[in-house]
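With one protein chain held back, the other chains of the complex are shown just where they sit.
Letters are used for the chains, namely A and B, taken in the order the chains are written, and counting of residues starts over at 1 for each.
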Amino acid sequence: MTETVAAIEPTEAAEVDELISQDLLVEEVSIDGMCGVY
Amino acid sequence: MTTTTPLPLVEQFQLGLDAPICLTWELTYACNLSCVHCLSSSGRRDPRELTTAECKAVIDELERMQVFYVNIGGGEPTVRPDFWELVDYATEHHVGVKFSTNGVKITPAVAQRLAASDYVDVQISLDGATAEVNDAVRGTGSYATALLAMQNLADAGFRGFKISVVMTRQNVAQLDQFKAIADRFDAQLRITRLRPSGRGADVWDELHPTAAQQRELYDWLVARGESVLTGDSFFHLSGFGDGAGDSLPGLNLCGAGRVVCLIDPVGDVYACPFAIHDNFLAGNVRSAGGFTGVWRESDLFADLRRPQTGGACTSCSAFDSCRGGCMAAKFFTGLPLDGPDPECVRGNAESALLQVAAGSAPKPSLDHSHRSRPVALTLTTRRAPVSDCNENPLAGFSPSAG
Partner (left out) sequence: MACAVSTEASPSSSAPGRSFDLDAAWQLHPQVSVRPERFGALLYHFGTRRLSFLKSPQLLAVVGSLAEQRSARTACVSAGVAVAEMPAYQAALSTLAESAMICERST
């Protein structure tokens, strides 16, 4: 299935910016940040 | 084209993973100390302890499951004769190790060995910034032992080892001093919550921080706690916060049975180290499916991984932050699990606690305490023993007449 390349709409750009600023694809977790470990 | 927004991390973790991210492994119930608040009621070795071979089999499973690291504790794990053999086996099999110790065996030679290893971290327990405060809880000489271990680690060039403190009524005022001790040894301070677990239940009333101290603790963490670890211990205090800038470090969720668990010295798997009780026992690593089978198939963990209702807490505006607090804290103070935490910052547990009949809260299922223990001089215990030999809980009790 091929993806058609679409021009970025203004609303899409805003969504993308939000994704970037919220870093929804990667999140860092402290290895010490889970309750239930000594 | 819109991208599907992934679920928040917390929600994904709450549903559980195919393997823990990390876990606590109590290697032995034997201990040279008898800390009054010991969450595992340790002291005497259990004769059914996992053998060296059985421990290695568990490590093999952890490697296959890609558990990233284990926190090895006890009791005092270094008193096991095969302790170093097991630590080496773990790191050779891609399982990182952090071990918790009172410092008794951290000699200069041991410190050198630890400093040379990339995959072993050390955590020294300390519950007072002064010997007076520390030894009242951990026993005479324990402060000196811990500080000596820290000095040996620092001298060997081990930077960033952990100093782990359980916060109590007696040591909240020493937070800055604890930080200073950590700075002195180039170590990292870790502060954690006291739970009414194990022997902790006996001293909970006297030791747990007051409501005012909880606020003090929260404020200190927000202001000065940037480099301080907490093990996500204080998510029950999140109700104090009122914005993203005030949030405490950590996932802010109960990891028990979802991303973490406990393996105890006899191979029993519990939801977490604060919940050593039959109600939170998921299975045993000696069973046919091993640890993997218990983690993935036990009924208890399946229950914990289902979406939890907040019960009585759902209507509270703090619920989204505090998630109803700590399961173990509620259980061992006799409170219902679908209600507020005993230290609820809104005070919502106060009336519920008054309704718990004295002595009716669940007792730990196991007690490996030493038969005779030094009685802390500055703490009052619930029941003064009639004599050192008389173990009858009703000794000295006579019903009032009429």
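Everything below uses one rule, namely that a residue touches a chain if its C-beta (ideal position, glycine included) is under 8 Å from a C-beta of that chain, and two chains touch if they have at least 3 such contacts.
Because the structure is predicted, anything quoted here is derived from the model rather than measured.
Novice: Which shown chains does the chain we cannot see touch?
Specialist: The undisplayed chain, in the complete complex, is in contact with A, B.
Novice: Mind listing the chain B residues that contact the chain we can't see here?
Specialist: On the chain B side, contact with the omitted chain comes from 1, 3, 6-7, 9, 12, 17-19, 21, 66, 68-69, 94, 96, 118-119, 121.
Novice: For chain A, which positions touch the chain that isn't shown here?
Specialist: Considering the whole complex, chain A reaches the absent chain at 3, 5-6, 8, 12, 16-17, 19-21, 23-31.
Following the convention adopted for this analysis, only the chains that are shown with their structure count from here on.
Novice: Just how far, in Å, is the C-alpha centre of chain B from the one of chain A?
Specialist: 33
Novice: In their complex, what parts of chain B are in touch with chain A?
Specialist: Residues of chain B touching chain A: 1-3, 5-6, 9, 13, 21-24, 68-69, 71, 73, 100, 123, 164, 190, 229-233, 235, 249-251, 253-256, 259-262, 271-274, 326.
Novice: For chain A, which residues are in contact with chain B within the complex?
Specialist: Those in contact with chain B are residues 3, 6, 12, 15, 19, 24-25, 27, 29-38.
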